[in-house]
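One protein chain omitted, others in place.
We call the chains A and B, going by the order they appear; numbering starts again at 1 in every chain.
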Amino acid sequence: MKKVSLSPTIISIIPAIAIIPVISTLLNGLHNGGVQLLFKFFLASLQPSFESAVIQSALRGIQITIAIALISWATSIIGGLLLGLISSKIFWKSVANSEYNAIIIKRLLAIPRSIHELIWGLLLLQFFGINPWIAILAIFIPYSAILARVFADQLDNLDHSKFFAVKQVGVQTGSAFLSVLFPPMIPIISSYGGYRLECALRGATILGIFGMGGIGTEIQLTFQSLEFRELWTSLWILAAVTFSLERLINIWRKQLSKNNNQPRQIITFGFASFLLTLISFFWLEKLDIHLFQGWELHGLPLPTFFDLVIAFQELNWINLIGNTIVVTLLAAGIAIGIPPLLMMLWPTNFGLFCQSITWSFLRLIPPPLSALLLLLCTSPNICVASLALGLQNLGVMGRLLKEGIESQNNDQHIAIYSSGTSNNMAWLYGNFTPQSKSYLAYGAYRTDVILRETAIVGVVGGAGLGWQLQESLSSFDWPQVVLITAAYAALTLIGEAISAKSSQNLVKSRQTTK
Amino acid sequence: MKKLLQLKGVYVYGKNYPRLSNINLTIKIGEKVALLGKSGAGKSTLVAVSNGSLKPATGEVIWNGIPLNKRTHRQRREIATLWQDLRLVEELSVDQNINIGELSRHSFLWAFGNLLGVIQSKTCLESLEATGLSREFIKEPIQILSGGQRQRVAVARLLNQQADLLIADEPLSNLDPVLTYDILQLLLNKKALKMIKVPETSIISLHRPELIVNFTRVIGLKNGELVLDCLTKDLKSKHVENIYED
Partner (left out) sequence: MIRRTRRYFLSLFLFANLAFSQKVSLAQETLFIGAIPDQNPEKLNRLYKLLSSELSQKLNVPVKYLPVTNYSATVSAFRTGSLDLVWFGGLTGVQARIQKPGAKVIAQRDIDPKFHSLFISNTNTGIPTIKNESELKVLKGKRLTFGSESSTSGRLMPQYFLQKAGLKMVDFKGKQPGFSGSHDATLALVQSGSYEVGALNEQVWKSNVKKGKVNLNKVKIIWKTPPYADYHWLIQPNLDIKFEKGFTEKLTKTLLGLNQNIPNQKKILDLFGAKKFIPAHARQYKKIEIIGRQLGKIK
């Protein structure tokens, strides 16, 4: 019997199957009761509110968001680089001749990574009260931990022979890292780092729980009151800002790829971001948000072991965890599988353009909002949550894939296409296949993010850890909160172990088939 | 003559068979050693053991009277290696790569400066010129260079290290005849350079027996064993044939 070998190309597309159960369940519950409201929502996109109070408030909001996003973005990239370095195997191999520390640190970093910034915000709020620094810290913690994972993985995947060759001749470890391992990281820092700016802009939504306002607060509040025209005012402003920042970064990246001295470029860019961050401090000060204020620590009685045991017995873990896993897997399937599938089916320039617009749109809509919109025309169940989470993350994956493909040369596609293959297959083999491995790696990171985000789609009444976490937080039941966040961390760790194992197997099976 | 490098009873094991078995070898200052052997005979392993990047399973390697792996940072600089895959940093420019050769003599700040492209080293320029590569290339990224040009950059980086012993792993494969001659002259220190100290002693592994006239001593490996070790002037053609026959 012929053994089927699974290439990364196929593994990337197969998850798209998740869309079938999700869509069929949703169609099953489809009704037209909410069509009117849904129509109103989309109509409102064409006629956002121009009331001066709304615009003024949104403009103030976007300034706060940009300033905080810049600060948290810059700090989390630096934090991510440092944490990435100390959680990489190559670092510990070269300073201590052992990889164990790297593994321990990497596992520990799963905890900050597995908890959504909103939850971090709420937890930190308990101890420090309202303080803009805490808002920044709440974004910084999970973001730098995510970046650390990406950077550490990429650092460990580099060819280390050059590094050891240089160390071999007596070069100090620091200099060797800087000269040999840093340069090949530059494209990764610039692409993944650039994309994190958009995340930081969207992530700054959590400023709302610190009473700092921002565009996210506008979006959340107007959406909560179903004031769609006012909602679109903020959404469009956010879209415009995101789009222009993206353009700027793209222009810079094009410049970077043309430039002969990439390290100098990126260090200059780092310096520029540092200045921007400094400027943001003053900007916030002008906006009446005072970063430099006193710290005060407020105690919170720690739950005892006995409390934890009781809390453990109160919750239906199998149900909670099971639901969370199903939602995460379905959403991840949609997010990972659909972009390459669609791009394969419609790889013309116009098609790719349309898809790219759709993805930007999907990224703009926060999952709780899309969940509510979906709920308006179908009956509630966990598929709503999966689709809502899946759609936004699909936008992210599509973007990463498009950028990856654009940054590689088109020669393979031309070679395959010129041999008479259809455009679709030429895209699959020539454009996607060279990208598929890194795409899958990004897919694994995204699954992490989706798991965290299940904490914020409570609206669908599905069970799941996310909803329970919100419920426990709103009851101030700290033992339950502790246990649920621990469950999130455990799931993240298991997910990481599985993805590491399967990528190993993938490499192995490729080698044996050779 | 002073003993520079000594290998005593060196064994290295591969998966199924020993990659090096019982190698005893002494290299003295000023020797130019050609290392012959078929693919898989253990040449690369011997190179790796000699420069310290591979620790033998048994036996010892002595450098200037001390064990190879006990050298200080300063002493590590004394052995330079030209790797088969060159190991250039693709993302950096020609001068930045050549500067990496002298990195062990400088601080972290200097390394940072090199990354920014603000370091101008005289020895870097001389190394580049010694290899015959035009100055025009100095700011070009490695990625756009041809195979021969890369080889020269790697040699320039190696010269810029200013080591005592040069070890090269098949530096001449894939080179055209003119270039082969040029590079070999450089590696064997037959060209005088002003500022740069070129290693007096070298071990160079080769595929092409016709080049051994340039060396003072020839050693040959077969299935991981040292089967030939003699001065070039004493070499008989049957020695070489023995190495290459099955």
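One rule holds for everything that comes next: a contact is a pair of C-beta atoms (placed from the backbone, for glycine too) under 8 Å apart; a residue touches a chain by one contact, two chains touch by 3 or more.
Predicted model, so just to flag it, every value in this text is computed and none were measured.
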Displayed partners of the chain not shown (whole complex): A
Residue among A:Y100, A:F243 or A:F282 that touches the chain left out of view: A:F282
Selected residue (touches chain absent from view) among A:T25, A:Q355, A:T454 or A:Q470: A:Q470
Residue, one of A:I66, A:L147, A:I209 or A:M343, that touches the chain absent here: A:I209
Sole residue of A:D156, A:E218 or A:E496 that reaches the chain not shown, by the stated touch rule: A:E218
Chain not shown: contacting residue from A:P368, A:G430 or A:G495: A:P368
Residues of subunit A (touch criterion as defined above) contacting the omitted chain: 31, 33-34, 37, 53-54, 56-57, 121-122, 125-131, 208-213, 217-218, 220-222, 224-227, 230, 278, 281-282, 285, 288, 290, 292, 296, 298, 368, 372, 375-381, 458-463, 467, 470-471, 473-477
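Operating definition for what follows: only the chains that are shown with their structure count from here on.
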In the complex with subunit B, residue positions of subunit A that touch it: 161-162, 164-166, 168-172, 174-176, 178-180, 182-184, 186, 260-264, 267
Contact set on subunit B toward subunit A in their complex: 51-53, 71-77, 79-81, 83, 85, 87-93, 96, 100, 103-104, 106-108, 110-112, 114-117, 139-141, 161, 163
